[in-house]
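Just below is one structure, and these are the notes that go with it.
Only one protein chain is missing from this complex, and each of the others stays in its spot.
Think of it as A, B and C in the order they're written, each chain with its own count starting at 1.
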Amino acid sequence: MTAPIAKAFLSDNAAPVHPRVWEAMRAADEADAPYDNDALSRQLDERFSDLFGRPAWAMWTVTGTAANCLALATMVPPHGGVVCHREAHIEVDECGAPGFFTHGAKLILAEGEGAKLTPAAVERVVAPIRDDTHQIQPHALSLTQASEYGLVYTPPEIDALVAHARGRGFGIHVDGARFANAVAFLGCAPAQACGAVDALSFGCIKNGGMGADALVLFDWGAAELARYRRKRAGHLQSKGRFLAAQIIALLDGELWLANGRAANGAAAEIAAACGERLMHPVEANEIFVRLTPVERDALRAQGFGFYDWGDDAARFVTAWNTREEDARALAAAIAGL
Amino acid sequence: MTAPIAKAFLSDNAAPVHPRVWEAMRAADEADAPYDNDALSRQLDERFSDLFGRPAWAMWTVTGTAANCLALATMVPPHGGVVCHREAHIEVDECGAPGFFTHGAKLILAEGEGAKLTPAAVERVVAPIRDDTHQIQPHALSLTQASEYGLVYTPPEIDALVAHARGRGFGIHVDGARFANAVAFLGCAPAQACGAVDALSFGCIKNGGMGADALVLFDWGAAELARYRRKRAGHLQSKGRFLAAQIIALLDGELWLANGRAANGAAAEIAAACGERLMHPVEANEIFVRLTPVERDALRAQGFGFYDWGDDAARFVTAWNTREEDARALAAAIAGL
Amino acid sequence: MTAPIAKAFLSDNAAPVHPRVWEAMRAADEADAPYDNDALSRQLDERFSDLFGRPAWAMWTVTGTAANCLALATMVPPHGGVVCHREAHIEVDECGAPGFFTHGAKLILAEGEGAKLTPAAVERVVAPIRDDTHQIQPHALSLTQASEYGLVYTPPEIDALVAHARGRGFGIHVDGARFANAVAFLGCAPAQACGAVDALSFGCIKNGGMGADALVLFDWGAAELARYRRKRAGHLQSKGRFLAAQIIALLDGELWLANGRAANGAAAEIAAACGERLMHPVEANEIFVRLTPVERDALRAQGFGFYDWGDDAARFVTAWNTREEDARALAAAIAGL
Partner (left out) sequence: MTAPIAKAFLSDNAAPVHPRVWEAMRAADEADAPYDNDALSRQLDERFSDLFGRPAWAMWTVTGTAANCLALATMVPPHGGVVCHREAHIEVDECGAPGFFTHGAKLILAEGEGAKLTPAAVERVVAPIRDDTHQIQPHALSLTQASEYGLVYTPPEIDALVAHARGRGFGIHVDGARFANAVAFLGCAPAQACGAVDALSFGCIKNGGMGADALVLFDWGAAELARYRRKRAGHLQSKGRFLAAQIIALLDGELWLANGRAANGAAAEIAAACGERLMHPVEANEIFVRLTPVERDALRAQGFGFYDWGDDAARFVTAWNTREEDARALAAAIAGL
C-alpha cells in the first residue's frame, strides 16, 4: 500500500466530504442525548424502512468492515461458515475481521467472473461439505453489490442467489460499500437491487460521507444482537448524532443516488476511452485497465493518481466529486497512449 | 439510560465540538492517503512523543472503549486477567468489550475509595491467586485517571501503583477518558500524571473532540500489534485524517488543557455550593451530590439536566463549553435547596 | 497446589477407577465406529432420558470443565453473562474456560452460605444491571449440586431457583461434578435433584470413572450446537466407545448411586467426630474442618493426606473407594486431637 499519493483516481474511500454532509454535521453540533439516543439516530429505522419498503432496523457503524462483520455475526455461529467470493473484501481486505466478530467462523471461498457469485458457484463449494461435526457447516452467504470489480448484480441475479441460499437455509448479507453505484446503474428500486436479504451494509463513506456507514437489518432480533455487539466492539460513539447526520444527509433528497450517478458517469466516460484495455465491463465507478508499466508511468507523469493492479494493469476509481474535466483528461490520456 | 434529556450537566460525552476542532476537520477535507497514511495521522507518534518526553506510538481510535481494549489486548493473554477497580468503566460500562478484544481475559476487581486503587488494594486481590494453571493469572493493571468518581491520582500515587505492578510483572494501562481534567487539576507534566505506564487512552471526545480518542503506547511492539487489531476490529476509518485532525487540534496550543481547566473550573464553582452534600471531593469535572428525589425534581423544574445516581444522589458533569453563568446558576440552585 | 501427596482424603478426583468401569472399558476394546458413532455412545440419549424421565440428549466429555462450558455456551451469547456463586468451580478453578467457550461472556458473582445460591442472592446481583447495551445482560444461571462446600440443594430450593431464573428468562445449568453424592443424600429421583433445568454436567470422573463425564441437555437444539462445539474444542475422541463405556457402567445397576452413597457414608462417619470443628454441614463427601497448623501436622504425621483450606482449616474428601477402616481411623484421630 505504498502506492504514490495523487489527486483524482486512487480511491473513493478518501474523497472529500460532500458539502451537504458537512452542513448536516454542523447542524448537529448542539448537545443531544449520547450514543444512539439522539433525535437523528432514532430516525434511522424509519428512514431505511421507507427506503426499502419493508421493516428495517438500521444503525450507524464507523466503517464498512464493522457493518459487514456485525451483520455476519448475527447469522453464523463460531463453528460455522460464510460463503463469499474469493476476492470479496471480507476475505481480502479486512485483516480477519469476520473471524474476530464471528469468533472464528470460516469464509468459504467461491469463484466467479468479476467477483460475482452465482448459485452454481455457491453450490460448487457447498455441496462437497459433509454433514457431520468434523466439517464447518455453511450458514450464510455474503455478496458484494457492486462487486469488488465494479460489476453489478441484476435483480434477477440477486433473486436467484437469494432463492438458492434460502433453500440452503443460509442467512444472506450484501456488502453494499458501493450500493449507491449499483442502484444508480440499475435504475431500479433499492429493494430490487439488494433482494430479499437479511442484512445490507449501506455504504456512505465512499459516497460523500465522512465516517459513517449504515448497517440495515431486516430482522428485529438480529438488530438487537447487533446493537450489543456494536457496543462490545467499541464502536458506539457517544456523539452518534454526527454519524446519523451524515447518513440522513445522504438519504435526504436522494443525495446518495445523485452521488452514485456522478461517480458512475465519470467512470463511464473514462471506460469509453479504454476499449480493449478494459478487464471488466464498467458498471459502477471502478475501471480496471490493462496498462504496461511504461504506460502507467506515462499517465503518472501527467499527474494522474491510481493504484497498480498486479504487474500489467491499473485500477481507477471515480467518486462523487470527480470533475468532468478530470475524467475527460484521463480518458484522453489513455486513448492517446 | 432513559434519563431525561436536557441542557447542561448530563455528561461531557455529548458536548458540542470545539470550534478549533471543527476548523481543523474542515481544513482536512481535501483527499489525502486513506486510513492512517495521511499526513496528519503520520504526525501522531511524534506529537505524543513530544508531549510525554519519551518514545511513543499513537493512533486514533473511534471510542475510548476501543482505546482501552486495544491497549489491554497488548498486555494480557486470553487466559489471563487484568486488575481494575470494581467500578472501572471497563468493568461497568463497556458491555464486555475487554473480554472481546482480549478473547476472554478476566477483569479482577479491586476495591478503593472513589474508584481509586492502591498497591494494597491490588495486592489484596492478587495475593490469593494460586500460581497454577487452574486459576487465571493476572497480567496487567488498568487504572483510570481521573477516576470514575472524578478523583485524581497524584504522581506519587501513580508511581507507587506502577512500582507495585512492575514488581508483579504486570503491564500497566491508564484509562484517560478524562486525562485532561486530571492534568489540569494536578498542574504537572502529562508524563507525571500518568507515570511510567505502557499505554494510555488519551481522551479527546469528552474534551471538545467529535469522534476520536488517542491510544498512546510506549512500546513499539505493542503498537504494531495494536495496529493490526484495530483494523481487525473494524476501526480503521478510511478518512482517518479527520480523526487525526481532531486530536492535533486539541494538542495545538494546549487546547486540551485549556478545555480541561474550563470544565474543572465550572465544576469547582458548583462543588463549592454543595458543602456536606458532596459524596466525593471534586477534583476534575464530575460532581456527585446527595439529593433527595424531591430536591432533584426541584432542580429539574428549574431546567437543569443531570443523571440520578442511585436513589439519593445525582451526578453533574461539566464540559469544556459549560458557561460560567450556568455553573453559577446551578450552584445557587443547590445552595438554595 | 504443591500440597503433599498422600493416600486417602486429598480428593475424589484422582481416585482409582471402579472395577466395573474397567470391565466395561475392556469389553469395548474391539474396534467400533469412531467418535460417537459407536454402539455405546449411541445409547446415551436413551439412558439419560430414562434416568430423568424426560427427553434428554447426552454426550460424553473428557472433563467436567468441558461439560460445564459446553453447556453454558448453548445459553449465553458472547456479550452476555452467567450468574453463579462467587466460589463456583467455573469461576475459581477453570482458568477462564467459561470465557473461552462462550467467547467472552462474563460470570456475574452472587453470594451465599456454603456456596449455595438463593433467588434473593441471584436477584441482588441481577437487579442493578441497567437494561441497555452498555452493560452485560445476564442470560443464564449456573449452580452446583452438591455445592463446592459439600452442601446439597433440596428439591424445593432448586425449584425456587429454577422458577426465579425462568422468570428472568435465563437458561439454567447444573454443575453436577458430585451429583451422585447429592442424589444419594437426598434419596429422591435424579430429576428432582436437578429440577427442570436445561443442562446438567453429570459427573462420573470423581465417582469411579476414569476420564468421562456426561453432558446432559434437555433441548435438542442445544445438543446439536454442543456437538459441533465439542468437536471444535478438540474434545471428540475417536475411540469414544471407551468414554461411553465408563458412563454406562456407572448407570448400570445404579452403580453411580452406590458409589455416591459409599463416599457419603465415609464422610458422615468422619463428620460425626468433628463436632464444633465443622465449617459446614456435611451432606455429601467433603468435610471442611477447622484445624490449626499443629493439628494438621499431627494428622499428617499419622499418614493422613488432605489439603489445607486457608490457614486454619483443612478439606477432607472421601470417594467411592474410601475404606471404612480409614474413615474410622481419621475420625478417631480428629476426635483425639
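Just so we're on the same page, a contact is a pair of C-beta atoms (placed from the backbone, for glycine too) under 8 Å apart; a residue touches a chain by one contact, two chains touch by 3 or more.
Note that this is a predicted model, so its numbers are computed, not measured.
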{"item": "Full-complex contact with the absent chain, from A:105, A:250 or A:317", "value": "A:105"}
{"item": "Of B:103, B:261 or B:315, the residue in touch with the unshown chain", "value": "B:103"}
{"item": "Candidates C:44, C:140, C:243 or C:314 - the one touching the absent chain", "value": "C:243"}
{"item": "Chain C, residues in touch with the chain not shown (by the definition above)", "value": "1, 5, 7, 10-11, 13-17, 22, 26, 29-35, 37-38, 61-63, 65-66, 68-70, 94-97, 100-101, 205-206, 210-211, 228, 231-239, 241-243"}
{"item": "Touching residues on chain B - with respect to the absent chain", "value": "35, 77-79, 103, 133-134, 137, 225, 227-232, 236"}
{"item": "Hidden partner interface residues of chain A, rising order", "value": "1, 78-79, 81, 92-96, 99-100, 103-106, 130, 132-136"}
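In the analysis below, only the chains that are shown with their structure count from here on.
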{"item": "Centre distance in Å when chain A and chain B are each reduced to the mean of their C-alpha atoms", "value": "34"}
{"item": "Cα-centroid distance, chain A relative to chain C, in whole angstrom", "value": "50"}
{"item": "Set of chain B residues in contact with two or more other chains", "value": "1, 94-96, 100"}
